[in-house]
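Only a single protein chain was left out; the remaining protein chains are all shown in position.
A and B are the chain letters, set down in written order, and residue numbers restart from 1 in every chain.
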Amino acid sequence: MTANGSDVSVIPHAAASSAHLEVEDVVSGYGQIMAIKGITLRVDTGEIVALIGANGAGKSTTLRTVSGLLRPRSGRITFEGQKLDSVAPHKIVARGISHVPEGRAIFSQLSVRENLEMGAFQRKDKGGIAEDMERVAVIFPRLRERMKQDGGTLSGGEQQMLAIGRALMARPRLLLLDEPSMGLSPVLVETIFNTIIDINRAGTTILLVEQNASMALQIASRGYVLESGTIAMEATAAELRASDRVRKTYLGES
Amino acid sequence: MPGWRQHLPRPLTSAPYREALARFRETPAGANVFRFGPYALMPVLGAAAALAPTFFGTRMTFLIILVALYVLLRISDSLIGVAILALTLALLPTDMNSFEQNIMFNVALFTLLGIGLNVVVGYAGLLDLGFVAFFAVGAYLYALITAPDAGASEWAQTWDVGLTFWAVLPMALVLAALIGVLLGIPVLRLRGDYLAIVTLGFGEIIRILLTTEDYYTGGPRGMFLLPKPPFFGRELDTAYELYLVVLVLALIAVFAAERIRNSRVGRAWEAIREDEDVASAMGIDTTVYKLLAFAMGAAIGGVGGVVIAAKQGSVFPPDFSLEISINVLAVVIIGGMGNVRGILLGALLVIGLPDVLRDFSINFWAIHLDNIGQDYRLVIFGAALVAVMVLRPEGFLPSKRRVAEFREADLLQEEMAT
Partner (left out) sequence: MEQWIQLTIDGITLGGVYACIALGYTLVYGVLRMINFAHGELFMMGAFAGVYTLQGFQDHTSLNEDLPSLTITAAIFMGIVVAVVLAVLMERIAYRPLRHAPRLAPLISAIGVSIFLRNVMLRYTNARREVYPDVFPDGSIEIGDVSVSYIKLFLIGMSILFMVGLYLFIQRTKTGTAIRAVAEDRDTAALMGIDVDRTIVLTFVAGAALAGATGVCYGMYVGNAAAGMGFIPGIKAFTAAVLGGIGSVPGAMLGGYFLGLSEAYTTKLFGAQYKDVVAFVLLVAVLIFRPWGFLGKREDRRA
């Protein structure tokens, strides 16, 4: 049911300049249950792309498949022109993709500093790592004060900052963000989203999964709507914001 | 009809054979062959196994029995099949020499023990490494009650209840079950891994206590001169007669275990085995059901202990070493966890085969190994446990449910990249 019934025009693929990440016809899931049933999407260099949808629509599964935690049952994933499916997750990190998983997944028994160090696990350049550690501390001053504390002692917002900061430590060219707003106060959501914009401006392409569709569509250039494992709509963020269907279902307007 | 075709040696299941067989099956004659063939085959196999000792030496006999029983176990899924199997087993040792009869006794005894452990490991998914403890409880209970003063511990000399084998059997059953519950209460609330190590420890402790508490147990001196089971005015004293006793006990145990397995309790065990957290979320009181499995396994182990004490006529602490627990575990695992039929096969392979190959030697190139069955059995068991888990976790005669479980796990594994 790809894009049928949508009331916005589909952006033709040819319009895109340089494909960064391409997901083609990917089927994936857990055990016998396929949470995504043939998804095609693309993220171009420098973009923020939002992936919105209800709980269980397959958003997280999509990200987990891209980052290699799940192996696609069929379909193709390419990143910067190289095949990505069936590559082990730690090698995908080396290729330049970082994934901030749902629920932050901070190492609660590791200190904040150790968490950040783990983010840079693949890198050998000590100087560069120290630089990036400083950069993260500038972006998130709250983390600087808590460097020696265990990750588990941080508040929800601080954990989200740490999770994003940790992902940046790998110097990714593509950042996958899974529900960064989850469980945060509106003020904190604002802060986090501003940071996401900053990170993007500094040159990192972002694929953002959000249930908070209005926030996501404000900062994204394009978006995909995921419904029960398939892409229901695909359009620019402005068009999606204007669409009746999106407004009713995902923006909570009547 | 039993799907036994798929279990024939691999070349026969390859495509051309399969197609030919399928075409044959379409014909009216073929359909009848497939329908009644197994029933015609069963008595033949039974007869072949029962007559083998008359015509062949020990090793050849054992090979024939192994093959015949394997096929019998494969194709007999009806009551008639079980009856033929039981009859075959009962008649097997009639023409055997005493060495062979003793092997068959051990096979039967470990089948009985395996049925008990299988309730714990196979049905409920609890790893018990101290099964020997319950075996020891039964054996020492029999010794304490029946030993004449000359062979009894000091404590046992102070009283005399005058009970015989048949009275001790149910007592051992109850006592072992009770001890199983007492031991189970603290540990069954916890993960299976803890259970494994606690039971392992318990098995060792029992052996140590049997040695140190010599006032009660006779210590390293043990207890001896134990009577054989009385039977209508005479004593059952040959290996064959005792083999028959074990066979009957094993049959009873099988029926009991299978009945319970197919009841509500059995379904609860299955749920616990698959996922304990889910099971308890479904409202199953996992501790109670785990205790039940543990007690039932223990009870059967206790019964087995009474039999071995009567057979040997003596009990000594070293008879109840960890090796017994390992042997029973290997019987269950190699036969196929969760399947009572596999246990007989497991016992033949784990208990019978090493005895038959006791003095078998390999002299090949630079390899010179003597007394394979006697000296290398545990080396082989160790490797076999790993091999079975890695290559064929469902065992050689698995239950169909178990195959499904393991296959699903494989599928899941393929999907995970890490």
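Assume a contact is a pair of C-beta atoms (placed from the backbone, for glycine too) under 8 Å apart; a residue touches a chain by one contact, two chains touch by 3 or more.
Since the model is a prediction, treat every value here as computed from it, not as a measurement.
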item: Per the touch definition above, residue among B:V174, B:I205 or B:I362 touching the missing chain; value: B:I205
item: Residue among B:L127, B:M171 or B:I260 touching the omitted chain; value: B:L127
item: Options A:G29, A:G53 or A:G68, residue touching the unrepresented chain; value: A:G68
item: Options A:Q32, A:N55 or A:Q109, residue touching the unrepresented chain; value: A:Q109
item: Residues belonging to subunit A that touch the chain removed from view; value: 67-69, 88-90, 93-94, 98-99, 101, 105, 107-110, 114, 117-119, 121-122, 166, 170
item: Subunit B residues touching the omitted chain (full complex); value: 121, 125, 127, 129, 186-187, 189-194, 196-198, 200-202, 204-205, 208-209, 211-212, 273, 277, 326, 329, 333, 337, 375-376, 378-379, 381-387, 389-390, 393, 405-406, 409-410, 412-413, 416, 418
